[in-house]
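Every protein chain but one is kept in place in this view of the complex.
This part shows subunit A:
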Amino acid sequence: MEFVNLQGIRLDGRRPKELRQLCAEIGVVSKADGSAAFEMGNTRVIAAVFGPRAVQNRSQKIANRALVRCEYSMAKFSTGDRVRRPKGDRRSMEISLVIRQTMEACIMTQLMPNSQIDICLQVLQADGGTRSACINAATLALADAGIPMCDIVVSCSAGYLNTTPLLDLNYIEDSGGGPDVTVGILAKMNKVTLLQMDNKLPFDTFEKVMQLAIDGCEAISKYIREVLLENTKQLEYRRGL
């Protein structure tokens, strides 16, 4: 299948090194301590953060840091064909774990001993890159909840199809069977907290693809920071002196 045509245009009309349109909104779930909706093209997710709050299950309590829990779920209507997935299926369990570990790397858990933080992620529309979108949404929601973080985690995926590195794969490209790298980085500290790859890649190509994904992450981080700063300013001046 031809993923990049002769003019260098992808199936959805993007250039190989082009992100999909980003859209972030803070404060979408009124009951949560912090919440955000994040869109990357047609992928749309909602994140809600509850806590820091008292640990619900006493046996899980950690004396010197906070317990971080994460729940990822896909809405039944999120994909093209309506699949009935059980609540704890393998795929969502794995993604929950990955996101939890990624977020734990940036949350300063030692500041909130004996408490727990719940991150709930819901995919409303899946068009490839849900795990990246979820991480970005979770970052926004955590920042909204006022949870101290050492840096912003952003994530982006990149792939290698038709001998071209492609940024931010959509569903068709994702299921094209080519290699697919998902990278999560701490934006300012330049550290990698998440790196997943399906399929194999020669080393020199891998570096190209990874660099592309990191560039994508930086663009996303710039956008996220703008959104956060604007939101903070709005809250402050509405509150008044």
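Convention: a residue touches a chain if its C-beta (ideal position, glycine included) is under 8 Å from a C-beta of that chain, and two chains touch if they have at least 3 such contacts; residues count from 1.
Rule of thumb we're sticking to: contacts and distances are computed from a predicted model.
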Chain left out of the displayed complex - its UniProt protein name, from "Exosome complex exonuclease RRP4", "tRNA (guanine(10)-N(2))-methyltransferase", "Eukaryotic translation initiation factor 4E binding protein 1" or "Protein inturned": "Exosome complex exonuclease RRP4"
Per the touch definition above, residue among A:15, A:53, A:76 or A:91 touching the missing chain: A:53
Touching residue (missing chain; options A:93, A:108 or A:195): A:108
Residue ranges of subunit A at the interface with the undisplayed chain: 25, 27-28, 30-31, 33-34, 51-54, 108, 112-115, 143-152, 187-189, 225, 228-229, 231-241
